[in-house]
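For this view, one protein chain was removed and the others were kept in their places.
Entry: chain A
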Amino acid sequence: MKVFLNYPQILKRWEASQVGDVDPGMSVAPPHPHTNTDSFQEELVVRPLHSGDIYASFQFRTVWEADFSRGNKVSHYQLFPKSLGQVISKFSVRELHISFTQGYWRTMQWGQPFLPSPPGAELWVWFQDSVTDVDGTWKELTNVLSGIFCASLNFIDSTNTVQPSAAFKPLGVGNVTDHRFLRYATLPREIVCTENLTPWKKLLPCGSKAGLAVLLKSEKLFHSSFHSQAVHIRPICQDQRCKSTSLELRQTLNAVFDLHTSGQAKREWSLFKMFSRTLTEACPLASSSKIYIDITDNSQGEQFELSPASSLLSQAVVLGDRRTFSVYDLTDQATFGSTRSLNLLIRDMLRPLLHAERYVAGYGLQTGEIHTVMYNHHPYRSFPVLLLDSVPWYLRLYIHTLTVTSKGKENKPSYIHYQPSKDRLRPHLLEMLVQLPPNSATEVTVEFERALLKWTEYTPDPNHGFYVGSSVISSLVPSTVATNTSITQEQPLFSSFFPCKEELSYFVRVYTEPLLVNLPTPDFSMPYNVICLTCTVVAVGYGSLYNLLTRSFQIEEPSPGLAKRIANVIRRMRGVPPL
């Protein structure tokens, strides 16, 4: 169980230990000085998982001192990428969240991710209230984003866009609650590959040339069990009084490397093994560049070896759990010492309290049932969850068959928002607030019928099946450890993404698997068969009928033999009638 962290270069000087909480008691500098410059922070969190895999989470945060809410125009770009800045100002976007994920996050084996995302592509946007035609702006925005990220986001249209009323509240500051300005869409079939990573890396101030982004090489990143890259843009307060807002761009990349495919079945991990690169310097434009290694069980110092050992430790409360991290500050030249080795012991992590599954039941190509199962593993507390389901129009849901059962008894949701689908126009939208009893599994069942599409609406490979996007389950889960609710204190990026209003619970969003459903598929060679058969029948039938009706029969003498013919010729010459 050895983990190596390779830092090729010179000396190392021991820092004084600073074990302690980052709590409001200590005087910490405000997140960014109130000047008119942008600031950039980068961070990598490495967390070994129970199953032997290792989870790496990158976050790059750029804060831009620009306020778009009053319609200001900006033309000078420093660290914030110009392509995104122009998109935000042109389409009057308040918040934009886009993620591209390959693989499915296995909550029970890996715990909760810092930033959850569903398989495929997900895009949700809050527009400013100055936008008059939200649907038209949404369509143009998806086209522009498809060009920026080289993804087929232009397939997002009214048939897979919904307006959730409760499940996706704004994550930035602001008191916009009119959900007419919110649009949410997923493309579960979207593939993520190097052509999506390349433009994502180009949005970073240092690109992929310096800092933590040097580790992002596609050959190793895509050879993983789970890979997710996302861009989150939202307005944040500039300071504690929150008189004005600035725009925050967070680019996140989560990857889980498998023990057997990337790790060669040995529980020894190093940056070189995970990324086939080592770090040489921090991004010069970054105000902070840190690596956090989760060492929560190294309090005695006997269970693993971290090499190079850093004496900088920090504790943070994340996802309801207080964890200890060993911090490596890359802006400090002394961190880059000679190569040493790092050992980590994998231990049992806190069992996640909320997770969900979804599957299709039934047989045949006409009907079926969608079952969504939500598990609450808390021993004595129950809490409400908001379930968002967006089902395409070609699966016709029978809402009168919707049942919610927990522990065998019916469980009535306290809030239901259902928008029925319109064929070829909009999908089903179902939002329910369900109270999950403690230590139980709640099952939501709904029957559906499969529709027959028009033959031009089938994809070129219809026998693969059609995808149904993941369900979203959002909830405030009670925690045993108090979370830090201050919004402006200096915190590691991974614990400060979701805003926390209460201290005794934390926000969690869980995505289920996408479903793959077979629709009744016609035989596409039938038009050709029909044309051939019809033409043959018509030709044979009409031809025969015409001949029968119009053919006239004449009696014909059989032709005489050769001798008789010569005799006839001679007779004709003589003028005598022939034989």
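We take it that contacts are C-beta pairs under 8 Å (C-beta built on N, C-alpha and C of every residue); 3 or more make two chains touch, one makes a residue touch a chain; residues count from 1.
Assume contacts and distances are computed from a predicted model.
*Asks:* I want to check something: the complex is missing a chain, and I'd like its UniProt protein name from "Glycosyltransferases", "ER membrane protein complex subunit 1", "GPI-anchor transamidase" or "Translation factor GUF1, mitochondrial isoform X2".
*Replies:* Listed in its UniProt record, the absent chain's protein name reads "GPI-anchor transamidase".
*Asks:* Check the options A:177, A:459 or A:480 and report the residue that touches the missing chain.
*Replies:* Selected residue, touching the omitted chain: A:459.
*Asks:* Using the touch definition from the top, which of A:39, A:102 or A:512 touches the missing chain?
*Replies:* Residue touching the absent chain, from the options given: A:102.
*Asks:* So one chain is hidden, and I want to know which residue out of A:98, A:123 or A:148 touches that hidden chain in the complete assembly.
*Replies:* Of these options, the touching residue for the absent chain is A:148.
*Asks:* Which listed residue (A:79, A:134, A:166 or A:193) would be found touching the missing chain in the intact complex?
*Replies:* Answering carefully, the residue with contact to the hidden chain is A:193.
*Asks:* So which bits of chain A touch the chain we can't see?
*Replies:* Output for chain A: 102, 139-140, 143-144, 146-148, 150-152, 154-155, 189, 191-195, 198-199, 217-219, 221-223, 459-461, 524.
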